[in-house]
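Just one protein chain is left out here, and the rest sit where they should.
Chain naming follows the written order as A and B, and within any one chain the residues start at number 1.
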Amino acid sequence: MGILNTIEALSKMLCSKPMTVKFPYEAIEIPEGYRGEHELDIDRCISCNLCAEICPNRAIEMVELPEEYKEKYPKTYPRIDLGKCCFCALCQDICPRKCLKMTKNVFLSTPDPAGVVKNPLPKEVK
Amino acid sequence: MNEKELITIEHIEPIMPEDTDYNFYFGPAHSGSGNFGVKLRLEGEMVKSARADPGYLHRGFEKLMEYRVPMQNAVLSDRICVFEALNWNLVHAEAVDELTGVEVPQRARYIRVLMAELSRLQSHLIWYGVMSLGLGFDTGFKVAFGYRDYILDLFELITGGRVYPAGYICPGGVRRDLPDGSENKIRRVLDQIEEMTHKMQDFDNIAFSKRMKGVGILKTEDAIRLGATGPVLRACGVKTDVRKDDPYEIYNELDFDIPVREEGDAYARYLIMGSEMEESIKIIKQVLERIPKGKVREPAKITPPSRVKLPEGEVYVRNEIARGEGCAYMRSVGGKEPYRVKIRGPDFLHMIPVLEHLLKGVQIADIPAIYWSLNICPADMDR
Partner (left out) sequence: MLRKENKVIEDVSAKFKIAGNVQRERRVWVTIDKDNLVALCSFLKGLGFEHLSAISVTDWPQEGTFELTYHLWSYSEKILLTVKTKLDRANPCVDSVISVWRENAQIHERELHELFGVKFEGNGDLTPLFLEGWDGPPPFRKDFNWREYARQQHYDKSNERERAYYD
């Protein structure tokens, strides 16, 4: 009896689709609204400071830009420390001008500790 | 017996040279115990006494929550126990809603129940997985976590993250609405989980059932005296469930049963887990049919932290999370932050008094069956 059960289960399993996909050749698509890395549209930012106030881990600090951009962007802009961030998207929800958004980028590991802090920079520089 | 000093605990004594007993640390670095240690005193292969050793995950949530406004606390509340993050979100959100007296929209109530029941399903799948792993049945572990991944894909679609929903159930409603097409995806995942429950019922292996029948029997009066709640209490014959006795959200409009068994051993708890999964699938199907349209959060925008005000008062909220009775006591004096938050998790009672009581006089080989059938999670014991 036991051997019949085994043969039946084996044939059923051999013909059915596996639960997994062969990453990195195929990938499961990440849906919209995923909370990944941040992206700042610096032209729309009004320095209201709300994102820095709501962050539960104090990962956002408002800083000034380097000298060469101060003329065009005189106010303070959010600098995000991705090591402290818990990716909760409260900063995205509270931004009144909708300029801080979270993208679908999940590949954030880096061997360089200085690369963990995201400085605000104008779009041309990136 | 002196009534006042009634409870005496056998501390683990040091071993003298003439002893034949030995101390055994079923400890925190063991792959089969989670982040929690139990100190056992053994004679041969029999346990003479057990002493729980908690505190490896103590993060001080109750004090952390006194320095943050309610919206930030909602993000913090899903780390109280990660296996049922959305259930703890719901406990915190209900406490703040009752304090502020806000009227949560109907659509938000239905979405909250939907997410809470999905979270209960995936928590029971983890329970099945680690119980099989403890008994040596590796295939069950992998199959259970494979089916759990379908539910995590649903969480990714609805809340934006697979494991931590980041305060999706927040004070005032839920953070965002269900995306288009999510209803069909939920129904497809429910069919897959029903497949899993059929597999669990068909699986009848004599080694699996013999290791769990008659092991770790908890009598009814002991269970109530030691403070057990949830599936552990229902396996001892007490028909109680917070969703029926003390209803919250829209549970009083839904139609579901409470599975109860009389034996009180590890096998009864295992059977209750399977029945509860089927009841949760029934609840989700009813929610999907009745869900109305409307707003999902009141107020619609997040209040800036400098303008938040919690009215004065105190509340005690009880919920049925996947492991038992999860409660929160919140006291506010009218400031921005709550003055005192006390979180009561079911595992605080299951892992210390109940476990020490059940492990007396058993053989070492029975310890995994008892330990994992209680469905323990060190995170909401230590908080």
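Note that in this section contacts are C-beta pairs under 8 Å (C-beta built on N, C-alpha and C of every residue); 3 or more make two chains touch, one makes a residue touch a chain.
The structure displayed is predicted, hence computed values, not measured ones.
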item	value
Listed residues B:I224, B:V308 or B:I364, member touching the removed chain	B:I224
Sole contact to the chain not displayed, among B:G34, B:P54 or B:P105	B:P54
Residue touching the undisplayed chain, where the options are B:D153, B:D246, B:E263 or B:E298	B:D246
Missing-partner contacts on chain B, residue numbers	3-9, 11, 54-55, 58, 60, 62-63, 224-227, 229, 238, 240, 245-246, 314, 316, 318, 325, 327, 329, 331, 339-340, 342, 344, 348-349, 352-353, 357, 382
In chain A, positions touching the absent partner	58-59, 61, 81, 83-84, 117
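In this text, only the chains that are shown with their structure count from here on.
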item	value
Mean-CA-position distance for chain B and chain A (Å)	29
In the complex with chain B, residue positions of chain A that touch it	19-20, 28, 30-35, 50, 53-54, 56, 86-90, 93-94, 102
Touching residues (chain side chain B, partner chain A) in the complex	68, 71-72, 75-76, 146, 149, 153, 156-157, 160-161, 164, 166-167, 175-176, 179, 301-302, 304-306
